[in-house]
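The structure under discussion is supplied below as structure tokens; questions concerning it will follow.
Some chains have been omitted; the remaining ones sit where they do in the full complex.
Read from first to last, the chains carry the letters A, B and C; within each, the first residue is number 1.
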Amino acid sequence: MSDSLTEFRRFRERMNTRILERGPLTTKRFFALDTQAYQEGALSVKVKELLGLVASLVLRCDDCVTYHLVRCREEGVTAEEVDDAMAIGLVVGGSIVIPHLRRAVDRWDELDGGVEGGRE
Amino acid sequence: MSDSLTEFRRFRERMNTRILERGPLTTKRFFALDTQAYQEGALSVKVKELLGLVASLVLRCDDCVTYHLVRCREEGVTAEEVDDAMAIGLVVGGSIVIPHLRRAVDRWDELDGGVEGGRE
Amino acid sequence: MSDSLTEFRRFRERMNTRILERGPLTTKRFFALDTQAYQEGALSVKVKELLGLVASLVLRCDDCVTYHLVRCREEGVTAEEVDDAMAIGLVVGGSIVIPHLRRAVDRWDELDGGVEGGRE
């Protein structure tokens, strides 16, 4: 139903490198800004990643959702917190969000080593 | 170009089960509401499915379009009626809708017994 | 909270005339196509207007919603049918649709003779 996380990461890294070597300067600076936005500030990194997750979910961008799920997990966000955040995304964005929610939960399970990794 | 209907259905069912067992309550209630919305009321089920189809098309959600095409077919909506509804989605949503229209027509053909049913 | 229906209609007509006298041909043809899309076909005019209404609601275009509410009323669509259609728009499009739903219901009440006509 979707590329594996490994494929996602490889393609993401390869193309980020390509984009940054092509430019223009505006694009390079945008990428730097995108990293800076999620750094510790008045809000914690954890809350910022949840904000990024919900923004990505209501704008229905699977790759962006995957990225923020990976980051949420790295920051120690629990499954219950992710589900709570995504419930808000669902109510704000409507049933059109559901297919993306399905893929998001599948990703989270994959990160958990559940469905794909086979342990859990 | 796209997952088969069988894969679509399996993934959909598996993830719906996962989502409902994870919760939270808000998400579960949203799923119930989503089912309720399309039940017979002042408007017939058939008209409601056409409304869901066009809303999904202009919001450009392939999985949602597939779901409503399946439901339209079950409710006896004809190909001409579906095409008429999708023409409105195309005019309202613009050429950006065209790639989704292509996949929608392909799905309808698949439902018609082409790819899945094996006759045509 | 919003311009009156009379203002809406005047601005709409004045600017449509301006747009059609400016061109280009592509724009003129698009306007013709937009009219044609809602004419009787495999689906009735009434169903097509409901499709236009829900598409406009989920895409959150107040002016488009107003236009289709006016047309729905002209075609004899009842308040219950409009509410049923808009409920689908709400579930598909999410809570982000609510401010537009408020203005839509206000318009419908205005069309009913409340604010503008006073009698009907």
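Just so we're on the same page, a residue touches a chain if its C-beta (ideal position, glycine included) is under 8 Å from a C-beta of that chain, and two chains touch if they have at least 3 such contacts.
Treat the numbers as computed from the prediction; the structure is a model and nothing was measured.
*Asks:* With 3 copies placed here, how many are in the full complex?
*Replies:* Taking the 3 displayed chains as part of the assembly, the whole thing totals 6 copies.
Rule of thumb we're sticking to: only the chains that are shown with their structure count from here on.
*Asks:* Can you work out the whole-Å distance between the CA centroids of chain A and chain C?
*Replies:* Computed from C-alpha means, the inter-chain centre distance equals 37 Å.
*Asks:* Return the residues of chain B touching two or more other chains; collapse runs of consecutive numbers into ranges.
*Replies:* In chain B, the residues touching two or more other chains are 34, 55-56, 59, 64.
*Asks:* Can you list the residues on chain A that touch chain C in the complex?
*Replies:* That would be residues 58, 90-97 of chain A.
*Asks:* If you look only at chain B, which of its residues touch chain C in the complex?
*Replies:* Those in contact with chain C are residues 33-34, 37-38, 41-43, 47-48, 50-52, 54-56, 58-59, 64, 78, 80-81, 83-85, 87-89, 91-93.
*Asks:* For chain B, which residues are in contact with chain A within the complex?
*Replies:* It comes out as residues 3, 7, 11-12, 15-16, 18-19, 22-24, 26-27, 30-31, 34, 55-56, 59, 61-64.
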